[in-house]
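For reference, the structure I am asking about is given below.
The complex appears here without one of its protein chains, the remainder shown in place.
Letters A, B and C mark the chains in the order given here, with residues in each chain numbered from 1 onward.
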Amino acid sequence: MAELAINIAGLNFRNPVTTASGTFGYGEEFLDFLDPDQLGGIFVKAVTGKNRDGNAYPRMAETTGGMLNSVGLQNKGIDHFCREIYPKIRNFNTNIMVNVSGSTIEEYMTVAERINELDDIPAIELNISCPNVKLGGMAFGTVPAMAREVTAAVRKVYHKVMMVKLSPNVTNITEIARAVTDGGADVITLINTLLGMAIDAETQRPVLSTITGGLSGPAIKPVALRMVWQVHKAVPVPVIGLGGIMNATDAIEFILAGASAVQVGTANFIDPQASIKIIRGIEEYLTRHNISSIRELIGALRTDV
Amino acid sequence: MAELAINIAGLNFRNPVTTASGTFGYGEEFLDFLDPDQLGGIFVKAVTGKNRDGNAYPRMAETTGGMLNSVGLQNKGIDHFCREIYPKIRNFNTNIMVNVSGSTIEEYMTVAERINELDDIPAIELNISCPNVKLGGMAFGTVPAMAREVTAAVRKVYHKVMMVKLSPNVTNITEIARAVTDGGADVITLINTLLGMAIDAETQRPVLSTITGGLSGPAIKPVALRMVWQVHKAVPVPVIGLGGIMNATDAIEFILAGASAVQVGTANFIDPQASIKIIRGIEEYLTRHNISSIRELIGALRTDV
Amino acid sequence: MVFKKNIGDLTVIRNLRLNQRHFLLELQSEKPFPVMLPGQFVQAFVKDAPVTFLRRPFSIHAVNFTQNILKLLIQIKGEGTRHLSTLREGEKLNLIFPLGNSFTIPHTKEVLLIGGGCGVAPLLFLAQFLNQQQIKPSILLGFRTKDDIFEIEEYSRYGKVFISTDDGSEGEKGLVVDHSLFQKERLPFKKIYCCGPEAMMKFVDRIAKFHHIDCEVSLENTMACGFGVCLCCIAPTDKGNERVCTEGPVFNTKRLAGW
Partner (left out) sequence: MVFKKNIGDLTVIRNLRLNQRHFLLELQSEKPFPVMLPGQFVQAFVKDAPVTFLRRPFSIHAVNFTQNILKLLIQIKGEGTRHLSTLREGEKLNLIFPLGNSFTIPHTKEVLLIGGGCGVAPLLFLAQFLNQQQIKPSILLGFRTKDDIFEIEEYSRYGKVFISTDDGSEGEKGLVVDHSLFQKERLPFKKIYCCGPEAMMKFVDRIAKFHHIDCEVSLENTMACGFGVCLCCIAPTDKGNERVCTEGPVFNTKRLAGW
């Protein structure tokens, strides 16, 4: 039996398949479909300092091979998370990681500090890449100096594994990756959504209330793969890859490109059991290729001629 | 009958539908499928100073809703263009525009200067956005100061309509758009391809010989629409929009977002008659919506609530 | 009430074209059905369709719990529904079901169901269900024109059916809210269930509010997941933005902000 377990920045994962923030709720919603304890981990959805209502409806547009969303970090805030959500999910026997979002450095710090106190949350994912809020993370994620600053600030108050999730809407992803590594990131996750737009030609209006939104799904996979590959080569910290992963083959492509683990996002909407099927598919792949551990595949892309 | 004619920077177009550089050859290859004189215009493929062999095979990978290419500006150079190609296409009764590429400012200038002498070429499209050559245009297209510099340099030697084609692989497309406008661009065309990558999980190798390549097709349409919308609002010069246009509805979306004309690219591979069908579809749309001229639709997106 | 969500392939046992734009899918499950209530919906996966990416939501139109048959009434709108209209007997359709909340059981027997267009879909299941509670509702159905009308016999089994058409080619002419049922000082209804285009539901709600009649509507929405995780399908309520796929699709209009 091929070995699926990995260790990322000191944290053990049963397997490299996790679920992406904003696409898996708090895990509870999937209990009818799968056993979360089989997953490598769960990235729960964005938590901010205070309650946020998110953007107005419509928040979604289907596109070729993907979708746009402009949810806008709707959540009930960190207090509610600690009080209501955490007790319900802390006993899942898998890594529960919280996606930390904010509009100011102080807000990121406040949320991270509170999560630092929660025993059963071993890591946070700093979301400096949400395209859907005006003062949202994306500004932080597109300017290297700001990316470094917010990372370093949170590093001071957060003492467990700190992952930083990058925006793909940049000229040079390695520059941002280096900045957050300098700022103290233990792990880099990428990519968040590409900034896009949809128009209804019949009504001559934008489909989304916010006009632009975040593009996800297989349409963006080539861009995501490229960035994982670039960042893996550029920085010494481990990378968690995502963007359009629909099946085990996609997941293996990301791992070959340099991801130590992957996140399954939009695919959860179409097949809520996708993550579990991907775990099984990876297992089959390793067996078929006679590879004893998934670790051998990380960054193993053969680029010699 | 609805009016399809437009005027862009003083140049008359029979209709707003043109074909994108690198996807339409020199037009000749389509003579069995359509009458080029029905098109608004043709952007012929990249011409550089000298002969270029392009990249090694494989140069293509299919992706969800799109494809990656890494052709790498293969062409026989400006001498060959002037001597062999120009005489064959100069008499097409439509606007023939040449995509000018290079690795140095001098190369861009040389090519543009030669094309300036060709009576039947009313415009060039400066390609500062090709992701597929090492010293190719993309570097020029991702740094505002360089974008401005190459545009201004060519402006000095080229005296007809100068269009500049932008790369979407940037943090802030409006900044680049402003830079080339400052540099003297008459028209901005966007977008070129997104930088992406494909991996063959079975062979554990990149699919493309160049590892990364340019992503085109409907997968990128949301990103393209967003950039056309942003640039249309940011600069006073007309915009020509492209990226994933497959049908008339797509074309109308780009025009609503602010494009004065569109280019049909990858769609030509799947249906070589796509461009003609799009012209007919736009006509039908205008009639159905009782709009007397396509000009009324340019940038007419309704964003009031 | 919490419903256990299922995911699985059902077999198409009939695909009946009702008219140019509507068809009826009868789907059979090998496994016994879970509890399902009227107002709930399914998320259908459109296989082999080049353009559709996400699942498509459809109300449960009728259920036969003894034979494990579920019916969907579908209007052809775009690529997804066009594709489903070509399903043949014996082919499989993958569903996630049942999703969302349901219409509530009324505390009265004076019940009116109002449906417009393919908003009639959940009302057949609701009427059937009300009959089981010994309630014979009045059923007002609005269509564009005579040719759009279907399944009236079905509805008639469960209550008295009234019809209005935009062009007057059948029943009364005009919108459902113009129907003579409403041309009285006091209406003989204590509860209205309504489903159709949002503009219609808002009109109906205004009548209901005027007459102090309790009104439940099933909201339209564009959904990505359908089971509460994407937060794309929001309606503003008295509790802030709620998920139409989970806290809805059925809402009492009292709770809807802006209604």
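To be clear about the criterion, a residue touches a chain if its C-beta (ideal position, glycine included) is under 8 Å from a C-beta of that chain, and two chains touch if they have at least 3 such contacts.
Keep in mind that what you see is a predicted model, and the values were worked out from it rather than measured.
J.: Based on the whole assembly, the unshown chain contacts which displayed chains?
T.: Per the touch rule above, the missing chain touches B, C.
J.: Among B:Glu62, B:Glu84 or B:Glu106, which residue is in touch with the absent chain?
T.: Final answer for the missing-chain contact: B:Glu62.
J.: Kindly note down the residues of chain B that lie in touch with the hidden chain.
T.: Against the left-out chain, chain B lists 22-25, 29-30, 32-33, 45, 51, 53-54, 57-67, 69, 71, 74, 217, 266, 268-273.
J.: To test your reading of the contact rule: which positions on chain C touch the chain that is missing from view?
T.: The missing chain touches chain C at positions 47-50, 83.
The definition used in the following text is that only the chains that are shown with their structure count from here on.
J.: Suppose chain centres are the mean of their C-alpha atoms. Which chain sits farthest from chain B?
T.: Farthest from chain B by mean C-alpha position: C.
J.: Could you tell me between which two chains the number of C-beta pairs in contact is largest?
T.: Top of the contact-pair ranking: A-B.
J.: Indicate, using Cα centroids, the chain positioned nearest the centre of all protein chains shown.
T.: Most central by this criterion: A.
J.: List the centre-to-centre spacing of chain A and chain B in whole Å, with centres computed as mean CA coordinates.
T.: 34
J.: Could you please state the distance in Å, as a whole number, between where the Cα atoms of chain A are centred and where those of chain C are centred?
T.: 36
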